[in-house]
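Yeah, one chain of the complex is gone here, protein chain that is, but the others are all in their spots.
In this document, chain identifiers A and B correspond to the written order of the chains, with residue numbering beginning at 1 in each.
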């Protein structure tokens, strides 16, 4: 009898505290990925779009979009961590720590930092800290994530419950690590698309990003495959037609990237996502839905030791088939507005 | 009160004669864009497809497809010029002036060269001359365009009417500027796909390009986003479902690129669009339509000082869901054939 060669993914009882998983497949990031990312979302941030612009302000060349780096690292973790996940429960303490450039190769590892069986004994929550590195071994991205994973065998005994303590938000001193010293005088606001810099934004300010973008089946499939994210629910209409929604579920990261690109209109100089404090995929998105988005400035912070850039803590909300001029979030009953797809809490940096 | 951060675009009364607008976002063009362009349209011109072929005849390497350069430059002008446009009225005097290579960064500026309020006082025509430059400041593309733009306020007073004088066609002496001296002996016609060179074409000759290509929603959205063209009507099914057509309108440039790629079959050695004299998007295209195309040789011209290449003035007509063996253009009533999408007048160059 030969060994089972196909990977059916790990179940809850397969994980152990402190376990370190080295994920397949290493991935070289290229200008081809940059073009694809542009075609998928219409990002217009000058730093990522133009190597001439990026070099003028202090980058080696145009850095890879932060969300693309995140999608690539997350994609690697899927076969080992979340192939048997029923729900993606949360992210925390996500930090971009070094710029990624075309030509770099990304790899990912995860450490199991928490395990908690659910009372039904059929599922449990797996907490991991995942780390993306470039070919030199530099950490480019680091984050905690927790997912609800099925047990293979309800009766399997599991270890003691460990729930990690995770920060509600990344501290300002940990921001901006992936941004070289910026020559603000060389930062051309006309080319960047907006006159508004860090000083021009106020805590509590809300911004309607106006534009809406409809998502097609082929688009989200191309995106999710580009990230080598093989989570089953995004691609298999044969199974999903018999599933809970009757259709393929769009990768939540596709909504993040689309909302982030839409947020250019109002946040054109927020050129870098420095950290993600947390986020919730409030509702699933399906093909044919049109994404709108709005932002709120939750906080402003100086970054210790940096007078070139400042940080804005932003809530980014995406909604489906609903313009966001009135900033939808919760209904009169206090429950989430049914149109809301995403509620993301992140730190962006802007020139000062 | 904080300033309005989102861009809602300029209205007719926001433009002033002689005004110069530097457009966001600078854009590095890469081999990723070339692959995308190939996947979107199936172009087969050897010069743009093969760096080995391009180098053999005198280019530094394979140049970026002319229409792709045009789309990228035009895309940059949209947020400032045509976000509130009701109609794209015309192009004239469009000239490609230097080759663009992978790695170059494109920027765009526009000068307002004419303004004419319509008699209803609700709209006006804005004439601009838009210029695309590479990272060295060299002009790679220059053209006049006019669009009908809404007024924000019907009662707003506007300046005197100025309508620029624009040439009906680009003169032969201004052609071929983006083409280095070609080594015609090294131009391999078998590899290029056709034995027919400039001498083989006659004024008045019509060519059916035979092939048809169906356009999908995901395809034109990917294309238009690749060009960072954020014109609303192409992407937002939520709004367009309530609009004039009930569906998204495909970017007219998508039809140009598709028809141009289809025209390879009959014009394989017309490897470069040197100038566009004018063009009309006769009817809008929607997803699911199949594009066919035909060409007519309107004129032939020698290019002063060039014995390596000659110019063909071509009419390129694209039609929807209608093969073009009988060269559709106008119906028996003299009105445009309802299947016609595009009627483009341009100068191509061919080896002699």
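One rule holds for everything that comes next: contacts are C-beta pairs under 8 Å (C-beta built on N, C-alpha and C of every residue); 3 or more make two chains touch, one makes a residue touch a chain.
Just so it is clear, the model here is predicted, and its values are computed rather than measured.
Here the missing chain is touched by one residue of B:50, B:118 or B:241, and it is B:50. From the options A:66, A:217, A:308 or A:345, the residue with contact to the chain not on display is A:217. Among B:13, B:217, B:240 or B:308, the one in contact with the hidden chain is B:217. In the complete complex, the hidden chain is touched by one of B:41, B:127, B:198 or B:251, namely B:41. Touch with the hidden chain on the side of subunit A covers residues 2-3, 5-8, 22, 24-28, 30-33, 35-36, 79, 103, 105, 107, 135, 216-219, 221-223, 225-226, 228, 230, 232, 235-239, 248.
Residues 30-36, 38-42, 44-46, 49-53, 62, 190-194, 196, 200-202, 205, 207-214, 216-219, 222, 265-268, 288, 290, 292, 321-323 of subunit B touch the missing chain (whole complex, contact as defined above).
What we mean here is this: only the chains that are shown with their structure count from here on.
Averaging C-alpha coordinates per chain places the centre of subunit A 36 Å away from that of subunit B.
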